[in-house]
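Only one protein chain is missing from this complex, and each of the others stays in its spot.
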Amino acid sequence: MSETRTITVEVNGRSYTRTIPTRLLLADFLRHEIDLTGTHVGCEHGVCGACTVLVNGTSARSCLMFAVQADGRSLTTIEGLAAADGSLSILQQCFHEHHGLQCGFCTPGMLMTLTEHLRDHPDPDEDELRTLLTGNLCRCTGYQAIVEAGLEAARRMREQGGVK
Amino acid sequence: MKPAPFGYHDPKTIEETVALMAQLENVRALAGGQSLVPMMNFRYAMPDHLIDLNGVAGLDILEIGDNIRMGAMLRQRRIEFSEELRAACPILHEALLHVGHRQTRNRGTIGGSLCHLDPAAEMPAMMRLLDAQMTAFSVRGARTMRVDEFAMGFMTTALEPDELLTEIRLTPWKPGHGYGFHEYARRHGDFAICSAGVLIEADFKGAVSRLAVVVGGLDPVPQRLSETEAAAIGQPISAKLVEDIVAAAGQVETMSDAHVSAEYRSHLAGVMTRRAMTTAIARLGVKAHV
Partner (left out) sequence: MSETFFGASVLRKEDAALLRGKGKFVDDVKLPGMLHAAFVRSSVAHAKIRGFDKQAALALPGVHAVITHDDLPEPMRSRQLPLYVPNPHMKQVFMPSVLAGEETVFVGEALAIVVAESRYIAEDAAALVVVDYEDLPAVVDPRAAIVENSPLAQAGAVNNIVAQVPIRFGDTDSAFAKAPHIFSEKFFMHRGGPFFMECRGVVAQWDDATQKLMMFASSQGSHRFKRAFVDLCDFDESQVQVVTNDVGGGFGPKGSFYVEYAATAAASMILGRPVKWIEDRRENFTATQQERDQYWDMEVAVDGDGKLLGLRGRLVHDGGAYVTWGLVLPWIAATSVIGPYVLPAYHLELIVAMTNKVTCSPVRGAGRPQGCFVMERMMDRIARELRLDRAEVRRRNFIQPRQMPYNIGLTFRDGKQAIYDSGDYPKSQQMALDYFDYAGFEERRKAALREGRYIGIGISNAVEGTGLGPYEGATIRISTSGKIVLYTGATPQGQSHQTTLAQIAADHLGVSYDDIRVVTGDTSSIPFGMGTFASRTAVNAGSSVHLAGIEVANKVKKLASELLEVSPDDLILKDGGVEVRGVPEMRKSLRELAHMSAGMYGFSMKGDRDPGLEATSYFKPEQSTYANSCHVAEVEVDIETGHVKVTRVLVNHDCGRVINPMIVEGQIVGGVAHGVGNALFEHLLFDENGQPLTTSFAEYLIPMATDVPNVDVIHTETPSPLNPIGVKGAGEGGTIAVIAAIVSAIENALTPFDVTLASMPVTPEQIVRLTRHKTPAAAE
């Protein structure tokens, strides 16, 4: 019983049309159907947040969506954060400067969650970011450097007068 | 942890949806997916058919007036960020900040949380507190029931297998009413071990004119302290009143599991209730006779 559907999804500005099993999770679609392996799978029950992507600009756990639900939607993944010329976003750059990643496995989720939040809330304080990041688990960094990177990115983005 | 195979259906109207639900066996409805999909990935839930509600028109209304009407598919996110709703019914916003995390609230729905009916979930407790009315639809037509009729037992609602929850309706309390919500969870966003919600109105003499207290997480369904609420009408707002309510909360029969004992849960019920009462009274702006 492998029921399939044909879907068209826009990911990082590029359109993909695929025929896939209806039970295929969105995370698996991204990673294995269209080979965007930057989104990571850590738990498949919606706690760790490593699979976080933006669906029509809103963060969501891609392990808790079926690929068919993304039909007609516009997604952003970690691969879509850097500019066309390859230069890192301000947030990515701040992660680099503040050692906001060690093994890098939770990092895609951290970046997507923070990208959404800083876009909508350009002047967060530390408590706000820590509360936000409870939806993303990290076992390596102890979160401190991630929070610092987020606060610094917000500061730089405010200075620049907007979102990169 | 991949889900078992299922037939996928994405109806566009309520009529289509309920027709499918009447025809098919072993069906689950997919709302926000934040509770159902983990269960499917663990294979604790193995529906033969999944009906995706995310494309069904008319299920995500939000109307705020003398009554508040929320479509079952209204995203928790919209509830969180609606200034108008927050003004009319502030306790909803306060409780919602404890519900999961940003990503789960982005997709999670009010109807999904109610139908899942986890004993520790905040939304069912708030609906109980607010005496919400639920409307369900099926091929037989619409049916309305009170939330205490809706929530029957451990993760069990009164919905028939072919009924779709479509709307939740509640009446906001008077502007300026006191409200307080407190819960204890081990970490931010975790299911509450115990929660308490209080709504209170006072007359011009500073006596209780209306009181509602709900405790969640003790019993499979949220518990109102109905008797104690009734006894409080006309009473002056005082430390004694608070302690009476707290004592009643401590009397609620309480579950126990591998992680948390009934005794501790019951103790927390008293603590959370006291805090919720204190917060609600302070917000009321009435001087408490402490």
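Each chain gets a letter, A and B, in the order it is written, and its residues are counted from 1.
As a working rule, a residue touches a chain if its C-beta (ideal position, glycine included) is under 8 Å from a C-beta of that chain, and two chains touch if they have at least 3 such contacts.
These figures come from a predicted structure and were not determined experimentally.
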Whole complex considered, the hidden chain contacts A, B
Missing-chain contact among A:T4, A:S74 or A:Q102 belongs to A:Q102
Of the candidates A:H45, A:R119 or A:R156, the residue in contact with the absent chain is A:H45
Across the whole complex, the chain not displayed is touched by chain B residues 1-5, 42-43, 184, 186-191, 258-261, 264, 267-268, 271
Chain A positions in touch with the non-displayed chain are 2, 21, 23-24, 31-32, 35-45, 47-48, 50, 77-79, 81-82, 88, 92, 95-97, 99, 101-108, 111, 129-134, 136-147
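Methods note: only the chains that are shown with their structure count from here on.
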Per the C-alpha centroid definition, the whole-Å distance linking chain A and chain B comes out as 30
The chain B residues in contact with chain A across the complex are 1-8, 10, 30, 33-34, 37-38, 41-42, 50, 52, 54, 77, 100-104, 106-107, 187-189
So, in the complex, the side of chain A touching chain B is made of residues 1-3, 5, 21-23, 25, 28, 44-46, 49, 52, 58-61, 63-66, 68-69, 113, 116-117, 131-132, 134-135
